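Structure in C-alpha cells, see below.
Left out: one protein chain. Kept in place: all the others.
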Amino acid sequence: MDTAVTQQRSMLSQLGAIDCDVHPDAPGREDLLPYFDDYWREIVTTRDVDRLELTNFPTRTKPFFREDWKATEGKGVEKLRKNLLDPYGLKYAILNCVTAVHAIYDPYLATAVCRATNDWLKAEWLDRDPRLRASLVLPMQNPEAAVEEIERFADDKRFVQVLTLCMGEMPLGRRTYWPVYEAAQRHGFALGVHAGSAYRHAPSQSGFLSYLAEDYVHQVQGFAAQVGSFVSEGVLGKFPDMKIVLIESGVSWLPGQMWRMSKDWRGARIEIPWVKESPSALVRRQIRMTTQPFDAPRDPAELERIIEHLDCDDMLLFSTDYPHAQFEGEAAIPAGFPERLIDRLVRENALATYPRLED
Amino acid sequence: MARHVIAKVEELDIGKSKLVKVAGRDIALFNVKGEFFAIANRCPHEGADLCRGQVVGLAEADEPGKVRMTRHGELVRCPWHGWEFDIRTGKSWCDPARTRVKSFDVSVAKGGALTEGPYQAETFPVSIDEDYVVVEI
Partner (left out) sequence: MDQAVLDKNTKADAKLGIVDCDIHPAFGSPAELAKFLPVRWRDHLADYGQRSANPVVGTLPYPRMTPGNGMRRDSWPPNGGPPASDLAFLQEQLLDPLGIEYGILQPLAAGSSTLNQELGAAMCAAVNDWQLDKWTGPDPRLKASICVTQEDVPAALAEIEARIGDRSFAQIAIPPRTIEPAGRRRYWPIYEAAEHYDMPIGMHSAAYGQHANSGAGWLDFYIEEHYAFSHSLQSVVTSMVFEGVFERFPKLKLVVVEGGFAWAAPLMWRLDKQWERMRSEVPHVKRPPSEYIRENVWFTTQPIEEPENNRHLLDTLRWVGADRLMFSTDYPHWDFDDPRYAFKVPLSPTERVQIFRDNAKRVYRLP
C-alpha cells in the first residue's frame, strides 16, 4: 500500500468520515420473503417477483461491482465491514438500496416491496452495525403510501433520507410528489435522488441507447432535468428545510447548467414568478451532491477550478459509491480536491444535510 | 448639467416609449401613466434598444401557480433576452444592485417657460402654448 493511500485512509478515520453513498447487495425475493405478509408472499412467489434489479443499473455487472471488493470472502454486512467500514474507518455509511422497485407498475406491489425492503434494511443491515445509516426506499408510484412509509419510520433516526431515482415516472418537481416532500421535511429527512431509470421514458430524446456505457453517461441528463424541475416548479422555495442530494451524478455538469438557468431566468422568470432568486442561488442553498463519480479532467490541478465554479463550500458530500468501480485502490477523494474543504467534504456537509444524523 | 427639451407631451401616449438622441446619448423615454421617465437606451446585457422593449407590469408570486400582476406599465422588458428594468429607476428586476441603466431626471414644462433660461431645445421648435418633456443631462 503506498503512502498516499495510507494517508487518505487515516485522514478519513481521523475525521470520522461519513460515506454518503454505499450500496448494499440488492435484495432478491429470498431475502425479502420474511418481510412480506402472507398475501404478498404468495404473490411474489407465484408471480415470480424475484430478481429486483434495474436494467439501467445492473448491480451484478462488471462496472457495478469492483473486482477486488467482489473477491472478498463473506456477504452482507460482514463483507461491507471488511471492504469499507473498517479500512476507511468510517463513522457512518449511508446505505442506498437501488432496486427495481422503482420500475414496478403496480402501485400496491411497489408499496409492498418498498416496505419489505426497508424492513430488510433495518434487520439485516442497520441492526448489525452501529455505523450504518440508510435511505428509505419509497413507492413514488403511490405518493400516499410513500407518506405512510415515511411516518412508519419517523422514529428510527437511522433512516436519514428518502430515496428515489433521477429518471422515474415524472419530473420530481411535480405537485403530485409534494405530500411526500412535506412529510420528509417535517421529519427531517433529506430527499435523495439516485442515478437510475425506471424506463418509463427513454433515457435520451432519441430513444433507448444501445450500450450500458451510453446509458450511464445519460444519467447526467436525468439529474439535470430534475434540478431544472425542482427549481422551476418551486419545490426549493416550498420545502426550504429539505436538502436534495444528487447521488452518483458526476458533479461537474452542474456549473454549466446553473449558468444557463440563471441566464434564462432573467428573461423567462415571468413563466415561473414564484422563483424569486436566481436558480444558482437556490441550487447552492439546497442541492447537494455526492462525489463519486466525479467527472473531472485528467489533470488534478483542474479540479479546484470546478469547485470554484460550483462556488458552494457546503455542496459536496463524500462518497465511495461502494461497490461500484469508480476509482482505483482507495483514492475515494477525487485527486486534487482542495485541502481546505476536506473537513466539510467528509463530515460537516453531511451533518448539515442530514438533520437526523447525529454527530 | 443642462436641460434639454426632448419631446412634446402629446406625442407620447401612456404606455409608449420613444428613442431620443440628446447630447450625444441615446435615451429611451417612457410615458408611465402620464408621468415621463428617461433611461439609457442601451441594454447593459448585449446592447439591445430598450425603447423597443415591451412595457409591462410586474409578475409576482409567493406560491407556485398563484401569480399577481402589479405595477402595471412600470417596467420595460428588453426586446431581446427579456430582462426587466424598472422604468422609474433603471434598475433591473433580477439584479438591481449590479445590473442597471442610467436614469435621467425628467420634467414637464410649458413652452412659454422654456423660451427663457438654461433650456436647450436643439433642433426642436418650441411653441409657447404646448407642454414639453425636459430631460436633465
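All chains are identified by letter, namely A and B, in their written order; residue positions are counted from 1 within each chain.
Here is the rule we go by: a contact is a pair of C-beta atoms (placed from the backbone, for glycine too) under 8 Å apart; a residue touches a chain by one contact, two chains touch by 3 or more.
On a predicted model such as this, the values are computed, not experimentally measured, just so you know.
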In the full complex, which of A:T59, A:S262 or A:T290 touches the chain missing from this view? A:S262
Among A:L12, A:C166 or A:L246, choose the residue that contacts the chain missing from this document, as touch is defined above. A:C166
For subunit A, residues in touch with the removed chain: 62-63, 166-174, 197, 200-214, 216-218, 220-222, 224-226, 228-229, 232-233, 250, 252-253, 255-257, 259-265, 267-268, 270-272, 278, 280, 293, 295-297, 302, 305, 308-309, 311, 325
Name, in rising order, the residues on subunit B that touch the hidden chain in the full complex. 42, 44-49, 52-54, 79-82, 95, 98-99
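In the analysis below, only the chains that are shown with their structure count from here on.
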Mind checking the centre-to-centre distance between subunit A and subunit B? Centres are C-alpha means, answer in whole Å. 51
Flag every residue of subunit A that touches subunit B in the complex, lowest number first. 175, 233-234, 238, 263, 265-270, 272-274, 278
Going by the contact rule at the top, pick out the subunit B residues touching subunit A in the complex. 59-67, 78, 81-84, 92, 94-95
